[in-house]
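Removed: one protein chain of the complex. Kept in place: all other protein chains.
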Amino acid sequence: MSDPLAGLYQELILEHAKRREGEGALEPFDGERFLRNPTCGDEIRLRVRLDGDAIDALGWEGQGCSISQASASVLAELAPGLTIADVRSRIEALRELLRSRGAVEPDEAVLGDAVAFAGVARFPMRVKCAMLAWVALEEALTELGR
Amino acid sequence: MSDPLAGLYQELILEHAKRREGEGALEPFDGERFLRNPTCGDEIRLRVRLDGDAIDALGWEGQGCSISQASASVLAELAPGLTIADVRSRIEALRELLRSRGAVEPDEAVLGDAVAFAGVARFPMRVKCAMLAWVALEEALTELGR
Amino acid sequence: MTIGTQPALTEERIQQLRGDFPILAEQPVGVPLVYLDSGATSQQPRQVLEAEWAFRTRHNAAVHRGAHTLASLATDDYESARDRVARFVGARPTEISWAMNATDALNTVALSLAEANRAADVDPALALREGDEILVTEAEHHANLLPWQRLADETGARLRWVEVDDDGVWTADAALALITERTRVVAVAHVSNVTGLIAPLEPIVAAAHAVGALVVLDACQSVPHRRVDLGALGVDAAAFSGHKMLGPGGIGVLYLAERLGAALPPARVGGSMITTVTMTEREFLPAPQRFEAGTQPVSAIVGLAAAVDYLEGVGMAAIEAHEVALGERLAAGAVAIEGVRLVGPPPGVERAGLASVVVDGVHAHDVGQVLDAAGIAARVGHHCAQPLHRRLGVAATTRASTYLHTTEAEVDRFLDVLSTVRGYFGAGRA
Partner (left out) sequence: MTIGTQPALTEERIQQLRGDFPILAEQPVGVPLVYLDSGATSQQPRQVLEAEWAFRTRHNAAVHRGAHTLASLATDDYESARDRVARFVGARPTEISWAMNATDALNTVALSLAEANRAADVDPALALREGDEILVTEAEHHANLLPWQRLADETGARLRWVEVDDDGVWTADAALALITERTRVVAVAHVSNVTGLIAPLEPIVAAAHAVGALVVLDACQSVPHRRVDLGALGVDAAAFSGHKMLGPGGIGVLYLAERLGAALPPARVGGSMITTVTMTEREFLPAPQRFEAGTQPVSAIVGLAAAVDYLEGVGMAAIEAHEVALGERLAAGAVAIEGVRLVGPPPGVERAGLASVVVDGVHAHDVGQVLDAAGIAARVGHHCAQPLHRRLGVAATTRASTYLHTTEAEVDRFLDVLSTVRGYFGAGRA
C-alpha cells in the first residue's frame, strides 16, 4: 500500500473499526444524540450516562466508514470516568488536531488511541467522519445543559 | 463625422425622419397593428386601407429612433398603389438586404428610398428598428388574411 | 476505422485527444491521475478555455441590450452559441434557454407548472389538480425528484414512481402500467447516473402523449455521451448541464418544445425578458427570452458551444461506441471480483460508460480512499439518489464513470485496485 493511506488507516484504526468498543443501545441513559454526515451517509446514535460531573458510560449504534466507526470506538473507550469538562477539552483537542492539516502534534496523554487519527488531518474530506461521534457527544452534553 | 455613421444615417434617412410621411391616424382603415421593439422602446401603430388587391393608404403613429421613424415614412411613401403581393415581396427584399450584413446589393427599383437603409445591414442592432413599420404592415396584412 | 464520419476512439486517437485536457497531466496525489468521475463533472479541453478567454478579452459586453459595437459582437457570439447547442440536440434555437445548471432547469419546469396552475385561466394542458398524477422512477437523481415532490404537494397531485428491482433496474412495462388517464407529467432520467441504465423512452413518450401528459427528460447523463435528438424523441422538456459535457460550470440548458415554451409562464422574472412593465403589470417576451431573466452566463454559454463543437469534432457516435465498450468492461470486470456487487444492468446488457459497485464489508468512503491513494478519482456516496440506494439496501456505492478520454488501461487499473480493497480492510477474513 502506498504511503498516504498508511498514515490514514493506522493499524489502531482498523483494529478499532472491527472491535467497535461501546457498540449497543445504552440503558439507562441521560442524553442521546443522532447525527448524520450527509456527504457519505455516516450515521451515529450516541447515548451517554452521567455520574455527577463525570461520564459514567457511552453507547452507540451506527454505520459508516472505518474512520467514523473507529472514532466512536476510541471515544467509548476513552470517555468513561473522565469529568465532563475534561471530555469537552479532549473533544476540542481532537478538533484542533484534525483541522490543523498536520501542523499540530497529537498528545497521547490527552487523546489516547485517538492520536491514531492524526493522519486524518491530511484528508480534509474525512475530518467529519473522524469527528462524528465526538460531536454527537458534545451536542448531547450541551443539550443536557452540561 | 466618421465614416461608419455616414453609411447608417444617409441624408435621405435624416430627411425622412423629419418629414414623417404618412404620420397620423388613418380613417377609415381595414387593418391595424401595434408593434414594439423591447430593446430600445421603439413603438409603432400602423393602419392600412385596402383597395381590392392593392394598398390604398397607410397611416402610422409612433415614436422611436430616426431609423425606425424614417423607415415608416419611406414605407408610407412607397406602398400606396402597389398590390399586396408586390408589397410583401418588397418587405421580404428589405429583410434580406438588412440581414445580409452588406452581402446583398440594394435594388432601387424594388425598394425606392429604402435603398438608403443598406447601411443598416452593417449594424445588426439596428435592423429591428429599420424593419419595425414593415413588419407591422406584413402582420396587419396577415391578420386580414391577405 | 471510422464510426459515422469520425475516426473510432482507438488507443492512439484517445492519447491524441488527452493532450487537449491539461488537467489529465496533473498528479494531485503524486501518481498519474485516473479521472473516473466525469459523471459528476467533466474536464474541459483547452479549446473551451480558449474560446472563453477570447470572448472575455475581446467581445465581453451585455447582450441584447446596448447598441454599441461590443454589445453587438457579444450578442452575435451568444446567439451563435445558442444555435450550435440547439443543433447539437436536434432542437430549434427558440427551444433552448439557459439555466444555472440542470437542477435549475428542472426546477424551472416544475416552478413554471406551479405558476401556470395558479393562473386564473389555467391552460388545461398544464393543469394539475387533486387526483392527477406525476410519474417518476425510484432511480431518479434528487434533481429530478424533489421538484416533482414539491409540485405534487402544492397542487394536490399524487407522485407515483416506477419501482426498481434488486439491481436498481426498471422496465418499460412497469412504467407503462403506471401511465393512465390521470398522468399529467412523466419525469425520467434518460440515463441513470448510478446504474447506467438507458431508459426505454420511445414507448413511454408514446403512452404519455396518448393520455396528454408531458414528458420531462433529465438528459444530464445522455446528452454528453451519445447523440440525442430531442426533437425526434418528442419529449416536451429536457435538461442537461454544461459541466458534464466538457463545458464550464454555471450553465445548464433547458429545452422546451415549442408548444410548451409558448404556454409556460416564467419561473424567474426581471430584466431582459419583458415587453412592457408598469408598477403593477408585466408582459413577457416569447420563448426563449421569457426564460432568461437578468444577465445570462454568456462566457459559459460561449464555452459550452465550444464544447459542443469539440464533441462534434470527435463524433458522438464514436464517443458512444467507446463508452459503451468501457461500461461493459467495467461491469464484466466488477462482477469478476469476489465480494464486489455490481449495481444496474448485468454484463452483456447495454449500459452507459459507468458502473457503481458495493464492496462487501467495506464502506464506500473507504473504498474511495484506497482508489484515491492510487490516483483514481472515483465517486463514493449516494450520488444524489438516496431512494435508489435505500432500495438497494446500501448507504453508498462507489462509481467509476468514463468519458471520451478514458482508456481501457484506466478502467483496468480501477478494477485492479478495487480487487485489493477487501484484503486491505480485512473484510472477508473471518
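Read from first to last, the chains carry the letters A, B and C; within each, the first residue is number 1.
Everything below uses one rule, namely that a residue touches a chain if its C-beta (ideal position, glycine included) is under 8 Å from a C-beta of that chain, and two chains touch if they have at least 3 such contacts.
Quick caveat: nothing in here was measured; it's all calculated off a predicted structure.
Displayed chains that the missing chain touches over the full complex: A, B, C (touch as defined at the top). The chain not shown here is touched by just one of C:Gly4, C:Gly19, C:Gly156 or C:Gly270, and that residue is C:Gly270. Screening A:Arg36, A:Arg49, A:Arg95 or A:Arg146 for touch with the missing chain picks out A:Arg36.
Listed residues C:Pro203, C:Gly294, C:Pro346 or C:Gly423: the one in touch with the omitted chain is C:Gly294.
Seen from chain C, the chain kept out of the figure touches residues 22-23, 26, 28-29, 33, 35, 37, 40-41, 43-44, 49, 53, 56-58, 60-62, 65-71, 73, 99-104, 106-107, 111, 118, 138, 141-143, 145-147, 149-150, 154, 159, 161, 241, 243, 248-252, 267-272, 274, 276-282, 293-300, 365, 368-369, 371-372, 376-381, 384, 386-387, 390. Annotation for chain A: contacts to the undisplayed chain at residues 36, 38-40, 123-126. Seen across the whole complex, the unshown chain contacts chain B at 1-2, 4-5, 8-9, 14, 17-18, 39-43, 63-67, 123, 126, 129.
Quick note on the criterion: only the chains that are shown with their structure count from here on.
Annotation: A-C is the more contact-rich of the chain pairs B-C and A-C, by number of C-beta pairs in contact.
We define each chain's centre as the mean of its Cα atoms; on that basis chain A and chain B are separated by 78 Å.
If you average the CA atoms of chain B and of chain C, the two centres end up 46 Å from each other. Measuring from the averaged C-alpha position of chain A to that of chain C gives a distance of 38 Å. Listed for chain B are no residues, as none touches two or more other chains. Within chain C, no positions touching two or more other chains are listed.
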